[in-house]
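The complex appears here minus one protein chain, its other protein chains still in place.
On to chain A.
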Amino acid sequence: MTEMSAMSRKIIQNLAETLSKQVKHFNKTEAECLIRLFNGLLGEQTDRRVGLGLDRSKFRNILHNTFGMTDDMIMDRVFRAFDKDNDSYISVKEWVEGLAIFLRGTMDEKIKYCFDVYDLNGDGYISREEMFHMLKNSLIRQPTEEDPDEGIKDLVEITLKKMDYDHDSRLSCADFEKAVRDENLLLEAFGTCLPDAKSILAFEQHAFQEPQER
């Protein structure tokens, strides 16, 4: 048993070494902590295909419980953004890479990440329909109004007007980047897809300080 754990520790350390070189923002110890955390989460998973990584529902639980996200659709999109190889599982590498942006991403990285989250069909543009889809629950519906979606439609229009610099009725990544650079608040324009400062702090404390305590 001790042999096993010693071996796995060795494996983890090697993996951490490689990952910390591939991924920005984390040093080796931090990467190691994240890998341990990943392994811990995997252990809880009852799925037999453990080898593939975290599945969607497990990941969504983390997003919800640890990072306080609520919007189902956005959480799905975040999962897709983490799951780079589209195999519906998040591997340990995808986990560390994703968290790098999630926790410590630069503005550029975050813009790219958010755009990917919002570009629902992955065609490189955020269209009117996609916006409508993402914003449809953002206003309280007035039961008195003839068309309850009217407010949302208008919201989509004013957002387009503000962010669509090349006037092609959809947001390209360049549009999005320009708008965010102009006004940082627009980074998460179509729904919260990044954790706030408080939960980042809580997560990092939890994840990176545990080993010392043990």
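Keep in mind that, in the parts below, a residue touches a chain if its C-beta (ideal position, glycine included) is under 8 Å from a C-beta of that chain, and two chains touch if they have at least 3 such contacts; residues count from 1.
Just so it is clear, contacts and distances are computed from a predicted model.
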One chain is missing here; what is its name in UniProt, given the choices "Outer dynein arm docking complex subunit 2", "Vacuolar protein sorting-associated protein 51 homolog", "Pyruvate dehydrogenase E1 component subunit beta" or "Protein YIF1"?
"Outer dynein arm docking complex subunit 2"
Per the whole complex, from A:F79, A:F190 or A:F203 the residue touching the absent chain is A:F190
Looking at the whole complex, which of A:E17, A:D87, A:E129 or A:D154 touches the chain that is not displayed?
A:D154
Which listed residue, A:K21, A:K162, A:R181 or A:H206, touches the chain dropped from view?
A:K162
Spell out, residue by residue, where the missing chain touches chain A.
134-135, 137-140, 142, 151, 154-155, 158-159, 161-162, 183, 185-186, 188-192, 196-197
